[in-house]
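These notes concern the structure reproduced below.
Removed: one protein chain of the complex. Kept in place: all other protein chains.
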Amino acid sequence: MAAELLRVEDLQVEFVTRDGVARAVNGVSFSVAPGETVAVLGESGSGKSVTAQAIMGILDTPPARIAGGSIRLLGRELVGLSEDEYRLIRGEQIAMIFQDALSALNPVASVGKQIAEMFQIHRGASRQDAKDQAIQVMTQVGIPAAASRYDSFPHQFSGGMRQRAMIAMMIALKPKVLIADEPTTALDVTIQAQIIELLQELQSETDMGLILITHDLGVVAEVADHITVMYAGRTMEEGPVDEIYRSTANPYTRGLLQSIPTIHSAEGRLPAIPGLPPSLFALPEGCAFHPRCPNAKDRCRQGEAPELVEVADRHRSRCWYAEEVMRSDNLR
Amino acid sequence: MSDLQVEAQSAQAAGPESRTVAADAWYQLRRNWVFWVSVVLIVGISAIVLFPGLFASEEATTSLTGGCQLEDSLEAPGDKFLLGADQQGCDVYSLSIYSARTSVSVGLLTAIGTTLIGSLLGLLAGFYGGKSDSVLSGVTSIFLGLPFVLGAVVLLSSVDLPDIWGVVFALTLLSWATAFRLVRAKTIEAKGQDYTLAARALGAKDLRIMFRHILPNAIGPSIVVAVISLGIFIGAEATLSYLGLGIQPPNTSWGVMISEAQNAFFTAPWVLMVPAGFLTVTVLAFILLGETVSDALDPKLRK
Partner (left out) sequence: MGRFVVRRLLQIIPIFFGVTFLVYFLVSALGSPLDTLSPQQKRNPAYLEYLTEQFNLNDPFIVQYFKYIGNVFTGDLGTTFAGESVTEIVITRMPVTATLAGTALVIELVLGIVIGVVAARRRGKLFDNASLVIALIFIAIPVFVLAFVLQWLFGIKLGWVVPTGISEGWPLSYIVPAFVLAAGSLAYVIRITRQSLLETLNTDFIRTARAKGLPAGTILRRYGLRNSLIPVVVFLGLDIGALMTGAVVTEGIFNVPGIGQQLFTSIKQQEAVVIVGIVTLFVIIFQLLNLLVDVISAALDPRIRYE
């Protein structure tokens, strides 16, 4: 595999609020290579979206601030970059598509103009030139009769078409890395598959790195090369997708995997992880997952959280008993 | 709201500190000094309205018992008259205190009247829908098509109405439509909610649904609007009285005082500025109270 495009190392993001400091992201690490798809997996509130926004440099500061760690894009450190420098990278080298395209698109500007804007602002294209290129990108993402839909407004598009328009806007300048923050959650199941397929197509055409933020394990199994599992702002486990599905080294990941229905589990209850994720203002001592962990022992309940340690080639887990979990009987 | 804040908030909600809307609103209000300023002002104004004798002597406001002497006409603020005297030589401060009752009563009665009429009609129209709703909503847009002070000007200049109740009647008749729109919208919203549908499925009667399930949802915003409009109606009364169409002497209100003081304004500004000051502070107090409560009830505006 070619050299890595993006490396996130031990990223820490804090929110300073009236009720105290919340550690929304507390040590997240992963990397993305060209053509690779990295899935970031976790329940809501696990810090997935915050991580994505930190990479994009679009966190609202304050209340948020990057408290530590590093984000390197093509070898260049992004943490600490000035807003002006960061702006030139966004859209150009790294872009992001959002969950709800209806609220993420400007309601009072036509879809076409919002796409054409990328060429005008980043590339200095003329109005007509930008329009032609925008129509081309719209066609590329499968918007039928793109030229005649150029002047339509977001609310006149269907949900699937809006998400396609959003993708068109963000891949317009052929970024090296595309972050997709739950791109299909707001869509019908049939449309979901189409959008994922579109993302894969685009990826194979341009060899871009794709960071797919999701809680949909089905999609992950289908498209991801690499997985990062997050819990309470931390990476709990990361590794190649087959490796993780085959020999999970973390009880949390196992819990997630057990909660997907399969053909074999059609009868009886699906096992769910008991309890709720902790408040970011009051993380439990020791391993953050211990109150919900079936394997928790005394060591997990006190002192420092375990480190993220390598358990196999490119496979890391944050668990005192990673080896033990790996050896125990796996699911499939 | 961005996902980010939602994430932060849901993380917060999962913690031990989750609160109800009302408790959260009260938590917000308690820490808001603007709210306390308006409360203190309104308590003060209420005291003046209820017990003017505590603040001034009625004798100083009338020439009947010899309180006002013409020789004191337009006397400047000083030892004899704290805030000066008017043309008749009456104490401007005492007059302002004794005028509060009329000004505030007109505002209060109008606010109550518009809220009752508007809410009741809005509740019925929103609940039953259909023809009665279309008719009432049509009538509402007609009333909203006539600026209410202009309408009151037409009514009060063409029809002979008793002064205080006439002003209340005119203002109420011409401005119930706002409360109607609000309550109707809230009713339609609450009607579609699961708890209303559930109550209906359990066989609750219309009246019970309206008063137990729908009204509680509409009452908060209506009261907030009523408090703000109370301030606005006090101002409207002053405008009408200033134009000579509102309260008629010998009854007195801040508007009447301002109207009578205007000719002497350049020589004796205090005669106008004192009642104008009372008026402005009172209007401001009600608007501030209404707005701070409304902000506290609206989670969208949380910082």
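As written, the chain order gives the labels A and B, with residue 1 at the start of each chain.
We adopt the following convention: a contact is a pair of C-beta atoms (placed from the backbone, for glycine too) under 8 Å apart; a residue touches a chain by one contact, two chains touch by 3 or more.
If you're wondering where the values come from, they're calculated on a predicted model, not measured in any experiment.
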Absent-chain contact - pick from A:R7, A:R72, A:R87 or A:R301: A:R87
Touch criterion as defined above, residue of B:F148, B:F180 or B:W270 at the omitted chain: B:F148
Listed residues B:Y98, B:F127, B:F180 or B:Y242, member touching the removed chain: B:Y242
Touch criterion as defined above, residue of A:A33, A:V50, A:A64 or A:A95 at the omitted chain: A:A95
Positions on chain B contacted by the hidden chain, ascending: 1-2, 138-139, 141-143, 145-151, 153-155, 157-161, 231, 235, 238-239, 242-245, 258, 262, 265-266, 269, 272-273, 276, 279-281, 283-284, 287-288, 300-301
Missing-chain contacts mapped onto chain A: 53, 56, 58, 83, 87-92, 95-96, 98, 100, 103-110, 117-118, 121-122, 153, 155-156, 166, 169-170
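Going forward, only the chains that are shown with their structure count from here on.
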Whole-Å separation of chain centres (CA-atom averages), chain A against chain B: 52
